[in-house]
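The structure appears right after this line, and notes come after that.
Some chains have been omitted; the remaining ones sit where they do in the full complex.
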Amino acid sequence: MSIGIITFPGTNCERDVAYAFEALGADTEQVWHRETSLDGIDGVVLPGGFAHGDYLRTGAIARFSPVMAAVEKLAAEGRPVLGICNGFQVLCEAGLLPGGLIANRDLRFICRPVHVRVQSPDSILTRAARPGQVLTIPLNSYEGNYITGGDAVRVMLRYTDAAGTLSDAANPNGSEGAIAAVANTAGNVAGLMPHPERAIEDFMGSTDGRILLESFVASLEAVPA
Amino acid sequence: MRALVTITRRPEIADPEGATIQRALVDLGYGDVDGVRVNRTIEVSLPGRDQEYVLSAVRAMCEKMLANPVMENYEIEILG
Amino acid sequence: MTDVVHRELGMTDEEFISVQEILGRRPQDSELAMYSVMWSEHCSYKSSRAHLGTLPTDAPWVVVGPGENAGVVDLGDGWLAALRIESHNHPSFVEPYQGAATGVGGILRDVFTMGARPVGLWNQIRFGELSDPHNRYLFNGVVSGIAGYGNAVGVPTLGGETEFDPVYAGNPLVNVMCLGILQREQLVLGTAGTPGTIAVLLGASTGRDGIGGASVLASAGFDETAGEKRPSVQVGDPFEEKKLIEACLDLYERDLVVGVQDLGAAGLTCAASEPAARAGVGMELNLDAVHVREDDMTAPELLMSESQERMMAFVSPDKVDEVLAVAATWEIDASVVGTVRDGDRLRVHHNGEQIVDVPAASLTDDAPVLHRPIERPAWLDDLRKRRDPPDRTPLDTALLALLDDPGIGDRSWVYEQFDHMLFLNTVRPPGIDGSLIRIQGTDKGLAVSTDGNGRMCQLDPRRGAERIVYESALNVAVAGARPLAVVDNLNFGNPEKPDVMWQFTETIAGLGAACDALGVPIVGGNVSFYNETDGRDIYPTPVVGMLGLAEPIPAFIGDVGTDMTIFLAGPAQQRSLAGTAYQKTIFGTLGGRPTPIDPDTGGRSIELAIRLAHVMPTAVLHDVSQGGALVALVELLIRHDVGAVLERTSTIDAFGEDPHRFLCLVPSAEAARVTQLAAEVGCDIRRIGQTGGADLELSDPTIDPMSIGRLRTVWGGAIRRRMEGTIHE
């Protein structure tokens, strides 16, 4: 089972994501955005960073990278596709996930751990989590303010306080409905703004990211034939 | 020939930049500013092409990449 | 060419005459342009060079000392660290966002030219008071610029320093430091190699940005003409830089380059002449081959452009194709622009004509060395004699005022705008003292602290400089690291004034003495003069960046809970409030003379901090700096949300800023062990209180307990509250 980590020019979390999955015992392979085939790859992760400098709109240029056709095909086959932060933005731009991401409410970049509450276990991101469980995961973004654009959305995680309560103060970036993660209808494509790979060892202050990454790893084997 | 694309955020979508500028203008003493929207323009130059071509090419660019229909509308103006 | 032209380029008549002597003829336009930038203060260090030579730069672990793009030290087991610090003061005043952003871009290039992957950035920023909207605009713009560039380029920003003082209102300081790591085999130097080597220009295309930035912006003060200097603004492109980093590291890994030089101040001119001078060779440069952003650029413009995100690689002829292929893979432009030649001439061709023919080394080595007049300032004695007013401020009032000072309060408004977690190595994030990162796959950790203190240095530049070195050393020590190397950034006023030169030479003496005493070499630095506005100079503001090595990485399981004993290590009694935050916040004055450091005491404090960090994982350590011991303790209590009962203390002991002190909190059951370790090291240590409850109690019947929650609100708002509503860019 091999996880393809899609790297665009400007992506910067590709090595961190590989490190985290390898710490969970998974195999990873770096895939440059010019690749056109994903043969031998069971699922892909679009890691965080600033693909194409985040110019125009975040994710807007990356979605036209040659590899994205193969990613769409993989998604259509029901295989796991996960976007983290910038990767989430790319998946929204590509239309693989609903909605979009705009600048944070306070127009400032935010790098700090936040609390997210699990809304639903029905996705490759959350299947190892309990609904209602509150996780601590670092957020790291300028354009993390999620808007549905009127689309129907399946919410996987919401920003809350440590007790799991929703409030304006606990919504770091102004996201509509405090949405931190969404999935497609089938649950095999998911995106989230916080960085689970930054919460996998004790010294990082939280290991809750493992729950989300383990969900992904478990999904690699569980895909329909 | 050059085309000017104006990309506006759909009115129902939040505009944090506009909201922040409005607050700052009020702080600066312009208490009667009751709305600010920030939009982007993209000027595309396609030399040696006629108007019809430019219009249709730039429209296609907008549909595909320059604008995001989830949150934006666009308008194209030919600058000549 | 008339004599007026060289003056317009910022060159003196004497300098013009020496150019004529070197060439044996009148220089052509391009030649004059090249000498004018290369001999500018910013590039040639002409006012400082004669003094910098006295700094201690040697140690067995120094691999590359000052003179290259970055200093390099040996970390053992084949690992090296590259570090450098730079200022971008004037560009940041003219355009705060882009000035700070391009400062970050520039310091990164200095580090990855050495073959290192940049792993951390630190910034040291100083502004006028936040009560003034223009200072808020500058501060916001600079922080956004550092964030905008640093985050997008994909290098974590791990810490820094933020200070406010009216003296920086007309001339903010923006310094940035970068640390990179590499394996020994990957070390690359800024050399042009042997004759026949090909020069390949990589990265962004060359435009008209920043023409003469080094000579115009960085080598003169600000006055009412500042607005006219604006065409020199450069725009940073972190995306291009990110690709350039990856492409260069790929080139190094494939062993495809002989040498590399970044294009910073003086652009192509510097990137051609410095490597040629270092290698003792000549070079031929063809400007027609340079990939440009605008078609009609003149030769002097091409030679002086400071367009960002460019690198010059020196490549043996048989490897050129491979280098171009690597560039294409990473989607950056590359052009073959020159060839290394026998001899010593730098010859430049443009539109088929030879327009420059000068000895390459003359641009660097023959730059003037000035021995500017030095005189102890006449005003200094008065300043030092100034006595503090009689003071009845209750401790709690003073404490609250200090916590609310943006120079002391919570800095998370700043560092939470910076990605400080990328690469998954951040063991101690910004927030307190030095930050610490691990080197993956080893048990080594690198701690960095950067420190300056303009107020102390204004009162006594020598003692002030010594103090910041010890302050920095203790900051890395509390993170468990042993001081290893220093880079310094010397921000000063106008060197044409003898009292500024006195401040400068005193600072150098202090830095040198302190580093000598600690046994820590200075492996690189930067000098920024002309930090003045309308004739008013800033405080002398040296900044040091201290790198420490922690091996192994301490466990740091310590959390502050109840029933912990609070120790203060280092000298118990304070002798002066001169230059302290207390003096500034409570009296609104600056005066007196800071106490000198004591190398023995300082050394023992550092030693004890390192030992405690390694042998007592339950201990929580925190260096005492601005605001003194009481503020330092309250920072810990706020962080860990616990109260404390303190022994009775005096204003001077509570708020004095002796640089050799740190706090150590341990579970009371282990307190005896701390005292015993301190005795072994010979370091004074005193119990000053006990944690517990939800309040801070000062054991003074006239002072009510203060809730930690209230202290947190005040401290937490010091910057945040003042910056709310300030807009981006």
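Labels for the chains are A, B and C, by order of writing; each one numbers its residues from 1.
Operating definition for what follows: contacts are C-beta pairs under 8 Å (C-beta built on N, C-alpha and C of every residue); 3 or more make two chains touch, one makes a residue touch a chain.
Keep in mind the model is a prediction, meaning the values are calculated, not measured.
Stoichiometry of the full complex in this file, given in the displayed chain labels: A x1, B x2, C x1.
Simple rule for what comes next: only the chains that are shown with their structure count from here on.
Each chain gets one centre point, the mean of its Cα atoms, and the points for subunit A and subunit C are 35 Å apart. Between the CA-based centres of subunit B and subunit C the separation comes to 40 Å, rounded to the whole angstrom. The distance from the centre of subunit A to the centre of subunit B, each centre being the mean of the chain's C-alpha atoms, comes to 29 Å. Residue positions of subunit B touching 2 or more other chains: 17, 20.
Of all residues in subunit A, those that touch two or more other chains are 107. In the complex of the two chains, the subunit A residues touching subunit B come out as 56-57, 60-61, 64, 92-93, 98-100, 102-107, 145, 147, 149-151, 174.
Interface of subunit C with subunit A (complex): residues 144, 147-148, 151-154, 237-240, 242-243, 330-331, 412, 415-424, 426-427, 438, 440, 556, 727-728. Across the interface of their complex, subunit A is touched by residues 9-10, 12-14, 16-17, 20, 64-66, 68, 70-71 of subunit B.
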